[in-house]
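Below: one structure in structure tokens.
A single protein chain has been omitted from the complex, and every remaining protein chain is retained in its original position.
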Amino acid sequence: MSNTSLLPLLSSSERQFILQGVASGVRSDGRGRLDARDIILETGLLPQANGSARVIIGNTDILVGIKADLGLPSQQNPDQGRIHCNVECTATVTNAVDSRDADSDAETLGHVITRIFVNSGCIDLKKLCLIPGSVCWNFYIDAMILGFDGNAADAIAQAVRAAFSDLRIPRVVIDTGSTPPTVEIDEDLRRAFCPVDVAALPLSMTMWKVGMSFLVDPTPAEEACASGALLVAATATGRVCLVQTLAGGAAQYSESAQATALPVPRGESTGAQAGAPPVAVVSAGGMNPHSIVDMLSTATEIAQSVARKQDEALRRVAEASTRSHGAGKSAHFVDQSVGFFADSFAATSGN
Amino acid sequence: MFASREFVSPEGLRLDGRRVNELRRLRVRSGPLTDADGSSYLELGNTRVLVAVYGPREVSSAKAARQTTQSSDRATVCCQFSMATFSGGERRRKIKGDRRTMSHASALEKAFSSTIAIDKIPPRSQIDIFVEVLQSDGGMLVACINATTLALIDAGIEIRDYLCASSSALLNDITVIDPNQNEEQSFGGSPTATVAVLPVTGGVVYLDVDTRLHIDRLEELVNQATTGALTIHTLLEKVVRDRTQSTVSTTSAQQNA
Partner (left out) sequence: MNACILVPASRHAPLDTESFVRATGRQQKAQDAEMDDTNGPTNGPVTVTDSQLVTPGEVLTMVDNRLTHGHCTRIIPAYELSSISPDVLTEQQATPELLSRYIRSTVAGTVSRINSLLTVVPSRLPRYRGHTGDVVVGRIIAVGPGPRWRIDLNARCFGVMRLSSILLPDGVQRRKSQDDELQMRTYFKEGDLFSAEVQSIGHDSMISVHFRNNKFGKLSHGTLITVPPHLVLRSIQFTSIPSVPGSEHNSGAVDVILSLNGYIWVAPKPMEAGDSDFSPAHRLAAARVCAAIRALASHERMISNQSILMVCEASASYSPASLSRPEIAAKVIAEAIR
């Protein structure tokens, strides 16, 4: 989160302690720079949503619900379904009377999620269109931040991906014979299916610049010391979907300003695979452009690994709930959950 | 839409298998949010709410500017109420500050202003209550009130008494307790009463009947809801007692050691 309203107030010596710790490779909680905290994952918590998931990293608590309904396609893309993303910060997190700052942060995150999952082309929107120009599926992705303990963006992306794996929409029968063509929903819930190839969905991995080094999965205090961040969204197969900079909490303390994404002409090699959408790389304020390429590959590797681990965890969640509940998954909000761990990546990247 | 279906069978069973005077399943968890001073998560049937409480703490400067001098030495209770977009049957567009949300927030504020021992709270401080409805299947305000009581106790905020709530509805001449959303909306909106009581003194703090109703049926409807609220009190008290017991046994044993 770039806004300081959610980040703690720190003294200059605390700040220095964190910076030196990061530089020496031992953070305040004993982690290495590329060590992420454990991630707890649950799916199927909201029976009234078509898909739902909850991701907990430390005290960062994200709840995502996906609801689906039928509607009119947009005029610009009459042969595509529509996905709407919305991120919200619950009042318990902001717990301030003036929640406008947190709202703008949430809006930024909403844009990021839209770019990761919708604009990246990872979901084939054409498959979601039932009758071109007339009827298509609308997916509403709503992410709620129930708790903030750093690294909200990555947690939300993981939760959205897990919610997609939990998503079930009913089968439809399109009757093209009648005029106008009609769509009938198959009410048999057992034939509901997941319309999205979850394995092809990306995850994000944000690399935060603290001092002269980079780390992943910061605590709020570390975010408050960060001068900026680079968010990389990649799939389990290494396809990069989005690269974007974010402002850090220390933006007001140093001259590294918030950077905006500039389009880069296709063909420029930035490490992204062929066929990927244009990658927006910026000469970020405070970030050495030459090191950005290295960071890209590190972040992509980590994102891949986390995506694979999440797939495993999702399989375990699905198994556990079918064994215990039979029809329908319902991991309880308060009791059951499955943890999965992102190990240290120091060995792989040599950073 | 459901006019032709019976809501209560001749044997006295409702559509979800309950009897007319049976509450839905209640599951609670105290303190699920570690950041808040006090919090609770409550499930009443399929209605799920999450409440976080902060305070007593300094009145924020923005609010202080708005307060008049007369009330400035009293503590204030401030409630923010919101419903998740995925909470209802259809996806709601989240409109902050719409009339319905504001009226719920205001009702909760007033109800808990009477429940919290205001004279024991430092002046010029405020207590913030944040209510998030994660899923709504009837009895939403009931769940919110009960959950908020638990959250206040979890935060150690002094209260006069538990504030417990329940609701009842009149379905075509039969009074049922704790209606779910289907039952509330049946027949174009059956008369529903929501009652919140302070069990020890028996005082009714909040009473709401939302459809025109003959005065004869009113007493019965309100009685049912009140009985339900008293039962909820018994259940909540046990939860609080158990939790207090486990906290006390782990901490005081070491303190005296």
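As written, the chain order gives the labels A and B, with residue 1 at the start of each chain.
Note that contacts are C-beta pairs under 8 Å (C-beta built on N, C-alpha and C of every residue); 3 or more make two chains touch, one makes a residue touch a chain.
Keep in mind that what you see is a predicted model, and the values were worked out from it rather than measured.
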{"item": "Contact with the hidden chain (one of B:143, B:171 or B:222)", "value": "B:222"}
{"item": "Residue touching the undisplayed chain, where the options are B:21, B:113 or B:185", "value": "B:21"}
{"item": "Selected residue (touches chain absent from view) among A:12, A:76 or A:176", "value": "A:12"}
{"item": "In subunit B, positions touching the absent partner", "value": "19, 21-23, 25-28, 31, 34, 37-38, 55-58, 107, 117, 120, 122-125, 153-162, 177, 198-210, 219, 222-223, 226-228, 230-231, 234-235, 237-241, 243-245, 247-248, 250-252, 254-255"}
{"item": "Residues of subunit A in contact with the chain not shown", "value": "9-14, 16-17, 20-21, 24-32, 35, 37-38, 58, 339, 341"}
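Here, only the chains that are shown with their structure count from here on.
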{"item": "Centre-of-Cα separation between subunit B and subunit A, whole angstrom", "value": "34"}
{"item": "List of subunit B residues in touch with subunit A within their complex", "value": "27, 29, 32-36, 39, 41, 46, 48, 50, 52, 54, 60, 62-63, 78, 80, 82, 84-91, 94, 128, 130, 132, 134-135, 137"}
{"item": "Residue ranges of subunit A touching subunit B (in the complex, touch as defined)", "value": "46-49, 52, 59, 61, 63, 65-67, 69, 86, 88, 90-93, 95-98, 140, 142, 144, 146-148, 333-334"}
